[in-house]
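Below: one structure, written as structure tokens.
The other protein chains are all here in position, but one chain of the complex has been omitted.
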Amino acid sequence: MGAGPAGLAAARILSEHSVSVDVFDQYPRAGGQYWRHAKNEPFPAESFKTTLTSSRLNWLFECSIWQIESEKSGHTIYAIQNGRTIERTYDALLIATGAIERPLPIPGWTLPGVMTAGALQSLIKGQGLIPGERIVVAGSGPFLFPVIESLQKSIQQSSSSNPSSDIRIVGIFEARKLSRWLLNSVGLLLNPEKVIDAMRFLINLKREKLRVTTGRVITSIKDTNSKNVKRISVMPLKGEKVSNNPTGQELDCDVIAISYGFTPDLTIPSILKLKTVNKEDDEIVMVDSNQRSSKLGVWAAGEITGIGGHEIAIREGEIAALDILGKGGSLTSAIRKIDRWRKQIFATGLARVYKVSKRWFEWNADDVVVCRCEEVSRDEIINSFRELGADSVRTSKLFTRAGMGMCQGRLCHRNVQDIARVFGSESTKISRPIGGAVTLGELSD
Amino acid sequence: MKPLRTEVVIIGAGIVGAMCAYYVNRAGLKAIVIDRGTVASGTTGAGEGNIMVSDKSPGPELELALKSRDMWFEVAQDLGNEFELVAKGGLAVSRGDASSLFELSNSQSVAGVQTKRVGASEIQELEPFISKAIQNGVHYPQDAQCQPMLAAAHILRQLQRRGLEFIGHQEVLKIERKSENLTVRTSTLEIQSDFVVNAAGTWAGEIARLAGSELPIMPRRGFILVTAPLPKYVNHKVYDSDYVDNVASSDADLQTSTVIEGTQSGTILIGASRERVGFDKSISVSVIQRLARQATSLFPILAGAQLLRVYNGFRPYSPDHLPVIGADSLIPGLYHCAGHEGAGIGLSAGSGKVIAQLIKNEIPIVNPEPFSPARFQMAYL
Partner (left out) sequence: MKHFKFDDENIPFHDGESVAAALLRAGKWRFRETRKTKEDRSLFCGIGHCFDCIVVVNGEINQRACLLEADEKLSIRKQLGVN
């Protein structure tokens, strides 16, 4: 399940053996978020091109998996593909459904033109569109780099094909200071190639006369009366809190791309009731060294077992596939496990460097919508704890409807959790009993 | 640890416990409500908020339901309707032979229920999106609905201003009778009181055991399907009349029939699956499909509606499907108010009132005999 880096890496190995494999994905093409590409473009990763055409793999794109039932005879996937019901039973499942981007609620973040960094990336890479002329990229974490890079590349292309076009990045704000990289010194020592990557990126920025302002966060976005132009306030972040020293700045722009990292998409794991653990405040699927989950016949790989990026995801997918083939103890697997370990040290360090402040909801005294679907605000959520007796994300949600809307808490669960923590609440496990889009009509067939 | 002292301890902060607290408080008694979780974290939090008279046959439960329904509106008047209480009305429809539906509604009307037989054109007027195939129905204007979690929370919050105490996260470990007192022991508290009300829903049997008594309350699983927010396609609580037969059934096999209704948040709830499977929380595809099929055949327009969520809860039920309301026959001072099955929201006000009246030795609003715990406890005496 999932044709991103982890799923494809597993499929590549499985396709070399005589097993029959179905690959499910909700999008029309393989690649996941990392190798997102436009319809007419070649697949971005050369080493997977033969995998995509392998006759041993059966691709099920644009599939919405809404339910999985496990019995002795196997795991039955119920999915909808173009209005058609798919019901198939498997001996082994590999879940590689990736992550959900995590933006932080800021007053004004619901205005059109404010989007996740991933959305900007998907428009650039998947649609060949730069959606504005004065663009701000803000948030925290390593994902900002590739977004800025592809934005920059795409701006260059657009100005070379159309000299009158005047698209500019007007601000890049990273919440955390560069000095925090010391927190990942061991990771850097084990992964020296990452230093080269970072240097290359910084040199590139300099050449483009772009500057990343570190230690700054956007604390409000206001609509100006002029067409689609928004005015943002940017303030220094000291530890967990916004400070007024040095004083903040204001800036006009039309597109604001925000990202504070990712949170694992536990929709499918929650349907299968896989055991999860907490890592850096994220709920992740618990797996053993061979990527086996708590359920017999179910493996998990990639971001759902901990946010780490595509390189770890590839290793995990490979390790899972080898174990599915009964080669979990092989040398090939052992080599991959060592590499996974090395990269995981780096990823864990990275999570420390770019740790999201748990008190983001105190950055601005003004109330802010937290659940975008049901339009539930921070103060309503706080009120449910203070006045109504909510004691967890689950009960707060039943009172306020935060997380009960169309997205089923995909965007707000993690953020409501941060607010709940202030009231002594333990984390609520993610529960999304219906995995994907399905209509009553499709269920009635 | 210094024991707390009060007149009444109410175990369970669901809607039944909240209503018991309301009437005990109104009766002038000092009370403490405790719960193993927080307010409405059990069956109440997984319910549709039904306050129905239409699904009950004449008898003691209907009598209680009628009184209880009116009392809900009194509570809303007293404390403020901050829980979406609305008399939306029910519509029972029949696809085939409507004679049993009409027979039921005739007898209900004799028992004091407002009923109105409706034909195809009136049904279309009440529910413009209902299947044209539906020819017969009965309109029940008294059927109402509320948001049960908000109701329990607001009642308890208002009562705290009137002297009630609510303490969450207290799992009961033991209930002991010492001289004139009952002592409720939790992991962190000891509360002495004159009376203990067991309003613990599906855990009521366990609470009875901890007090040295017994009560046959069992969980019955139910699913509710929730759609994405939609336009107001469904105005009433609309149900297949065979639902009424199902409610009274004790066949353990899976039975489903549909109840469909809209909510103030725009979602449509499709419910009334009845399955007796103990405390297993898994969801079955076959039940979901069956409910979806029944819903779309009743309201074809729902075929395009996206299913957002399924939630399942456990309804506490007793062997004869009547709630258990009254004094324990073994332990003096212990009262039970549980086993309301799928009707707990609707029956809660009346049940709470009966409990308060029994504690105060007043004549209850309904004859409490049919609800007495003694009917299951005679064997143990």
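A and B are the chain letters, set down in written order, and residue numbers restart from 1 in every chain.
The rule we apply is simple: contacts are C-beta pairs under 8 Å (C-beta built on N, C-alpha and C of every residue); 3 or more make two chains touch, one makes a residue touch a chain.
Please read these numbers as outputs of a predicted model, since none were measured by experiment.
Listed by label, the shown chains that the missing chain touches in the whole complex are A, B. Residue-wise, the contact with the chain that is not shown comes from A:122, picked out of A:122, A:204 or A:249.
Among the residues A:144, A:411 or A:440, only A:411 touches the chain that is left out of the figure. Interface note: of B:13, B:156, B:196 or B:228, the residue touching the hidden chain in the full complex is B:228. Considering the complete assembly, chain A touches the hidden chain via residues 26-28, 33, 38-40, 100-101, 110-116, 118-123, 126-129, 131, 228, 372-375, 405-407, 410-411.
Listed here are the chain B residues that touch the chain not shown: 228-231, 266, 304, 306.
Just so it is clear, only the chains that are shown with their structure count from here on.
Contact residues on chain B toward chain A in their complex (touch as defined above): 13, 37-41, 45, 149-150, 153-154, 156-157, 166, 168-169, 225, 227-229, 265, 270, 282-285, 288-289, 292-293, 295-297, 302-311. For chain A in complex with chain B, the residues that touch the partner chain are 66-67, 69, 76, 78, 273, 374, 387-392, 394-395, 398-399, 401, 404-406, 408, 432-434, 437-441, 443-444.
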